[in-house]
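Our next item is chain A:
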Amino acid sequence: MSSLQSFLHMGGYAFYVWSAYGLSFIVLVLNVVLPLKREQQFFRALIKRKERVSKNK
Partner candidate 1 sequence: MQMFHNSTSTVLIAVLKRDLVIGLRHRSELFNPLVFFFIVVTMFVLALGPYETTLRQVAPAVIWVAALLASTLSLDMMFHSDLDDGSLEQFLLSPHPLIIIVVAKILAHWLLTAAPLIVAALFLGLMVYLPQTAIMPLLLTLLLGTPVLSLVGAVLAALTVGLRGSGILLTLLILPLYIPVLIFSVATVDNAAKGLAITGELYFLGAILVLAATLAPLATTSSLRIRLG
Partner candidate 2 sequence: MFEYFYKYGSPRHFYDLSKMFVPWLGGICLILLIAGLTGGLVLAPPDYQQGEGFRIIYVHVPSAWMSLFIYMVMATAGATGLIWKVKVADALARASAPLGASFTFLALVTGSLWGKPMWGTWWVWDARLTSELILLFLYLGYMALQTAIDDRRTAARAGAILALVGVVNIPIIHYSVEWWHTLHQGPTITKLDAPSIHISMLVPLLIMALAFMFYYAAVVLLRARYEILENERNSAWVCELIEQRRG
């Protein structure tokens, strides 16, 4: 148990080390999630437009 404690404690630098890693994790994940979301929005918008076009044809 104590090794986990000391691991998290990081020899007193816990705040700096973990915020550095935490921020890196967030930025890396965001860079993956955002494009995927944009691609879905792209298809959704075009599908909606296709349906609107085919509906009033």
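One rule holds in what follows: contacts are C-beta pairs under 8 Å (C-beta built on N, C-alpha and C of every residue); 3 or more make two chains touch, one makes a residue touch a chain; residues count from 1.
Keep in mind how these were chosen: all candidates are chains of the complex that A comes from, given by their letters.
For clarity, every value in this text was computed on a predicted model and none was experimentally measured.
Every option in 1 or 2 belongs to this complex, yet chain A touches just one of them, candidate 2. Those residues of chain A that touch candidate 2 in the shared complex are 7, 10-13, 16-17, 19-21, 23-24, 27-28, 30-32, 35-36, 38-39, 42-43, 46-47, 50-51.
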